[in-house]
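The other protein chains are all here in position, but one chain of the complex has been omitted.
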Amino acid sequence: MQNAWIVATMVAVIAGVVGFFVVLRGSAFPAHAIPNGAFAGAAGAVLVGVSSLLGLGVFAVLSALGIGSLGRRGRHDVATALALVAMLACGAAFLSRTTEYAPEIFSLLFGEVLGVSTTELLPVAGLGAACLLAVAVLYRPLLLSSVMPEIAEAKGVRSDRIEIAFLIVLALATAMTVPVVGALLIFSLMIGPPAAARALTPRPGAAIALSVALALITVWAAIALSYQTNWPIGFFVGTISALAYGLGRGWNAARTHHHQLPHSATFTDASSPGSPAPPLGQRRQKRRRPI
Amino acid sequence: MGWLIEPGFFASAQVHTALVIGAAAALVSAVVGVFTVIRGQSFGGHALTDASATGGSGSLLAGVNPLLGFVVGAVTAAGAMEAIGVRHARGRDLATGIVLGASIGLASLFLYLDTTATATTGATQQILFGSIFAPAPGTVPIVAGFGAASLAIILALYRPLLLTSISGDLAAARGVPVRLVGLAYMLALALAVALSSLAIGAILSTALLIGPPATALHATRRAGRALIGAAGLGIACTWIGVLLAYDSAHWFSDGNGLPVSFFIVAVIFLAYLISDLTTHRATRRSTAAGRTGALVGDRDPRAAR
Partner (left out) sequence: MRPAAQHHPHVRALAVDGVSVTLGGRRILDEVAFTVQRGQFTGLIGSNGAGKTTLLRVILGLQRPHAGRVLLAGRPRARRNRSIGYVPQKVGLDPDLPMRARDLVELGIDGHRLGIARPSPARRELVAEMLAAVDAERFADSRVGRLSGGEQQRILIAHALVARPQLLLLDEPLANLDLRSGQEIVSLLDRIATEHEIAVLLSVHEMNPLLSVMDRVVYLAGGRAVSGTTDQVIRSDVLSGLYGHRVEVLHVAGRILVVAGGPAATNGSPDGLPGAAPLPDAR
């Protein structure tokens, strides 16, 4: 049980950080597809008798590369959808050849509180650290190319390389999170809390911190509830994430409504033809504040 | 011939049912899927397949025909996504993802309750990966009914749907009720997804929905031809998949074959890969020869004809 808490905490941190960029780039679909590929890897690993973490990692990276290279030529969403089903179909084939019972498959897909043994703790921590390091190194170009890809290109940041690098980070994050949250619901954790966080604050740094905090609350609550009810952890992760998103949107809508009136009033004032704005130089003088 | 088709293939009643259900699912999915690809809603389509899994797993719990569960799940999710209605593309993906996550969460709960409360073994695999060889009794008439309904919606709305898929503004300017057409399309999509969930399983039905249409749109830029091509390709892939799955039982010493959904998806994926590689090469050639290679659907104004 202690292992579960440690791993869950690491999972939440990674999902919160990586999820921030998933939401920023609008990569919800790849974030959903890659874990499904990883699921096939875990099933394959069981079949050939190697560590499931290895299978998860290898297949997650393979799906990332598949999505990246197919998407480079054609439509992104089509490429993602087809890479997703191809990997899942492999998973189905592997499963049909194994003698494992349904509960194992179920926990791979939907998560398992006690799914991590002490020996697996170290590799999971290593993967997590690698993820955080990669995000830290890529931070600025990733941010720039996610927000304004054209300007990034003009500054020599290659969007296609950034995309592949990001998908690989996503794959690493996936490999470590599948055993806890399950292949089908990681992406939920990667979009619910970050989406809520960005509705709450306009600062990128604060949004990442808040996203991690919300992911932690989600995972901890999900584990506690799952432990109490014995229901699958994925159910709670999915539901709490959706709840967080809903709250974020509600908060945002309320705030926008609140701010709309004064903002639009100043706008019409400044641009109404009846009151010509003073020349720019003067206005700047008036507005300049000591720094 | 014997090496290709194992004995007993054509005699088996199970196979007959599988071929009929598979063809119906492939046909409907391909026709609806052409619009899904043109509209760039692969993610939305996929989300519906997972939502239909929720319905399917719920149906086992309630003890009704899974197909009804698939339909209810998909239609509900389609309604939810249409209701959230975010305009910004990234925001739309996000909303889709949230609905998807919540419905998978619910599916996990239903499946858990299926296996514990009602002791239905193999529910997970049946719902997620399909059961084309063993449909519940009385499924074929329901399949025919829902399939016909979905096709009827698409054919009736063919022209306004194409117009709204290419440009919502253009369609609105021509007086097309864009929102209403979108809703009807989502309904057709939900029905198609439910059918293919039955055939190859909920989480793989995306393959039938996206694969053949994307492949067909690689080959032709005309929506009408793409429709026919996708339907033909979808049915062919499904039948080849069924055949291979039937054969595969003889490949292994234990007599257990590989799942039919694996073969169907593998054939579809292969077809897409081949068309992707060949069109890529053709595009490069034609660009060099003086024409710019246009992408399918999304950017080609000629698709409007």
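To keep things simple, chains are lettered A and B as they appear, and every chain counts its residues starting from 1.
Rule of thumb we're sticking to: contacts are C-beta pairs under 8 Å (C-beta built on N, C-alpha and C of every residue); 3 or more make two chains touch, one makes a residue touch a chain.
As the structure is a computational prediction, the values presented were derived from the model and not from experiment.
Engineer: So one chain is hidden, and I want to know which residue out of A:V50, A:A129, A:V147 or A:A254 touches that hidden chain in the complete assembly.
Structural biologist: Among A:V50, A:A129, A:V147 or A:A254, only A:V147 touches the chain that is not shown.
Engineer: Sort through A:L24, A:A125 or A:L247 and give me the one touching the missing partner chain.
Structural biologist: A:L24
Engineer: For chain A, which residues touch the unseen chain?
Structural biologist: Counting over the whole complex, chain A touches the hidden chain at residues 24, 136-141, 143-144, 147-148, 150-157, 197-199, 201-204, 206-207, 252, 256, 267, 271, 277, 279-281, 283-284, 287-289, 291.
The rule is short, and it goes like this: only the chains that are shown with their structure count from here on.
Engineer: How many angstrom lie between the CA centroids of chain A and chain B, rounded to a whole number?
Structural biologist: For chain A versus chain B, the centre distance works out to 26 Å.
Engineer: In the complex of these two chains, what residues of chain B are touching chain A?
Structural biologist: My answer: residues 37, 40-43, 45-46, 50, 89-90, 93-94, 96-109, 111-112, 115, 121-125, 128-129, 201, 203-204, 206-207, 210-211, 214, 218, 252, 256-259, 261-262, 264-266, 268-269, 272, 276, 280, 295-296, 298.
Engineer: Quick one: in the complex, what on chain A touches chain B?
Structural biologist: The touching residues are 23, 25-26, 28-29, 31-32, 36, 70, 73-75, 77-78, 80-82, 84-86, 88-90, 92-93, 95-97, 102-103, 105-106, 109-111, 182, 184-185, 187-188, 191-192, 195, 231-232, 234-239, 241-242, 245-246.
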